[in-house]
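The complex appears here minus one protein chain, its other protein chains still in place.
Chain nomenclature is as follows: A and B, assigned in order of appearance, with residue numbering initiated at 1 for each chain independently.
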Amino acid sequence: MSEHHEPGVRIDPREDFLVLDDVHTYFDLGTTLFTRESKGVVKAVDGVTLTVKAGEILGLVGESGCGKSTLSRTIMQLIRPTSGRIFLEGKELSALSDKDIRHERINFQMIFQDPYASLNPRMTVLDTLAEAIRTRHPTAKGNALRGRVAELLRTVGMNPAQMKRYPHEFSGGQRQRVAIARALATEPKLIIADEPVSALDVSIQSQILNLLKRLTREMGLTMIFISHDLSVVRYIADRIAVMYLGRILELGEASQIVDHPLHIYTRALMSAIPQPDPIVERTRHRIVLQGDPPSPLNPPEGCNFWPRSPVEHDERMKHEEPVLTEIEPGHYAANCPFCLQEA
Amino acid sequence: MTDHSETAVLGNEAAPVPRHSASEIAEHELIQGSSLWKDAWSRLRKNRLAVASLVIFLLIVVASIVGPWLVPYNSQEQDLFLGATAPSAAHWFGTDTLGRDLLVRTLEGGRISLMVGLIATVVSLAIGVIYGATAGYMGGKVDATMMRFVDLLYALPFTIFVILLMVAFGRSMWLMFVAIGAVEWLSMARIVRAGVMGLKKQEFVEAAVSLGYSHKRIILRHLIPNVLGPVIVIATLTVPAVMLLEAFLSFLGLGVQPPNASWGVLINEGQQNMEIFPWLLIFPAFLFALTLFCLNFLGDGLRDALDPKSAKD
């Protein structure tokens, strides 16, 4: 439907804030002990090209196993990409040695999903934050250090008088605030939030979402916000990328993605979100997908969505990988004619 | 309920970390890394059983060190005419078959047993924890190599190992430490490694990596404190195991040589005459058991004290 568009996402490693250039992250499961047969390769991230502008919030949406968490850890360089390049402010992170990456890490930080596991249970909030602050200010100590800890806690809406407490004395929402404070402690430029609200109660979710949005704006941060919940991402993100089996299927402004999604997977994802309105919920049309998301171990060839798509694919698209193409200004979609069919 | 926050604060009063006002915190000196131990100590002090055990244990230690000088007998001074006598005013613990005062022998035996038990345990703790944590944290080939070495040592039959040492270096107390140390840290290393492998996947370790902390820092500050619970329990079980091992080595002729004695040796001797002279078994065995009880309660107390979560009463 869009042969006249130039395929691929335009990237400029020197200009854009964060650039992912054809990033692949594979996990080789090795060979069996005796027969030496390959146990297979998990293609967790399978060719992602993406740019993030300074100061924006990019939402990354996908179901379990789509590779969104692996992608975030690849950007963090917690896992090194199998191939492809990652640039942060023009500096190629993927080319740095393990030692250099350690010094670079203070510039990009991560907020994790499970606030019950992401804080060291044997360290007080004060110790946790002080340790993180020292990565940026190695000589900080005494009152200055404590003052900074108190300031961070106030920033995330916590009472600094609680700094001597241990994580287990806080509720999930408060722990997540501490985790956010820890990420901010190194004064990073980029924050990757991996499902930061999915372990929290609904009434606490909105507090954390508002906090993240406000902090990003006020501190001029750039954020990648990962979630399986499109409605949450829609609220917080400027742009949204929809990921499926290691690839990006659709990318665009949040309003573009939500108001007129192009890819049938995005549409199905939207239609699957239950709306808290009995009449809407009982009458609306739902795009039903077949089965579960397939495993990234030996994913299907071609347009990787074909086994679950309600639209039958032809032989060509079962073998030929569709390219992420700019369908309208700033709005990209994997160019598979069957997936892009109007409902 | 007029003020929710007020009641909530009251409810948390007993929490291990009291609520400070901002100014109080400013006055409080921040000591990096030691706060875990400081907090643990304050929690341990609230555990009566652990404190009582600590006091009794320290009494035993002090008695073993200074006791032999206070008792008016020499541990090697024989009185063959006297022979074995039951406890009396002159000999509180009685005398053994050679007429030696059992009290002074038990106290001197305590010196050796406690020294062996504590030193060997501390050494095995230090080696085992660091070795195991490193292997577990590094993973992959480093882990495989390090753990194969452990397996190799495990596979070595202990008795043959000891005899080889004796043949090569002759008899010496220090060889005993080497022999025991070489064996005891292995289980510790395995347990710590297993614990670290489990912890490594937790997000707080990932967070530490993404904050750019060094491997050393992550192992020492983030991993080891979180495996201390099982480690301390194992350590308290290691002490008696080591003391018994010492008795066994002494029996083989590698450890304590007559006329010196350790608790293990005394118990061994006492057990041979247990029907006729029961006190020869009862007193050393009682002290030995008391020490083990104390260490066990102390270990449990320490494990709870080191876990911030457990201190909630």
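Rule of thumb we're sticking to: a contact is a pair of C-beta atoms (placed from the backbone, for glycine too) under 8 Å apart; a residue touches a chain by one contact, two chains touch by 3 or more.
Methods note: contacts and distances are computed from a predicted model.
Asks: The complex has one chain missing from view, so what does its UniProt entry call it, picking from "ATP synthase gamma chain", "Ferritin", "ABC transporter ATP-binding protein" or "Carbon starvation protein A"?
Replies: Of "ATP synthase gamma chain", "Ferritin", "ABC transporter ATP-binding protein" or "Carbon starvation protein A", the absent chain's UniProt record names it "ABC transporter ATP-binding protein".
Asks: Please pick, from A:Glu15, A:Asp28 or A:Asp201, the residue that touches the omitted chain in the full complex.
Replies: Candidates A:Glu15, A:Asp28 or A:Asp201; residue touching the omitted chain: A:Asp201.
Asks: I'm checking contacts with the chain that's been left out. Which of A:Pro81, A:Gly173, A:Gly252 or A:Pro322 qualifies?
Replies: A:Gly173
Asks: Looking at the whole complex, which of A:Lys164, A:Arg182, A:Arg234 or A:Arg247 touches the chain that is not displayed?
Replies: Within the whole complex, the residue contacting the unshown chain is A:Arg234.
Asks: Taking the full complex into account, what residues of subunit A touch the chain not shown?
Replies: Counting over the whole complex, subunit A touches the hidden chain at residues 63-64, 154, 157-159, 168-174, 201-207, 209-211, 213-214, 228-232, 234-235, 254-255, 258, 268-269, 272-282, 286, 288-289, 291-293, 295.
One rule holds in what follows: only the chains that are shown with their structure count from here on.
Asks: In their complex, what parts of subunit A are in touch with subunit B?
Replies: It is residues 73, 76, 78, 102-106, 108-110, 112-114, 117-124, 126-127, 130-132, 135, 141-143, 145-147, 150, 160-166, 168-169, 179, 182, 186 of subunit A that touch subunit B.
Asks: Mind pulling up the subunit B residues that touch subunit A in the complex?
Replies: Subunit B reaches subunit A through residues 12, 15-22, 25-26, 28-30, 32-33, 35-36, 202-204, 206-214, 221-222, 225-226, 306-309.
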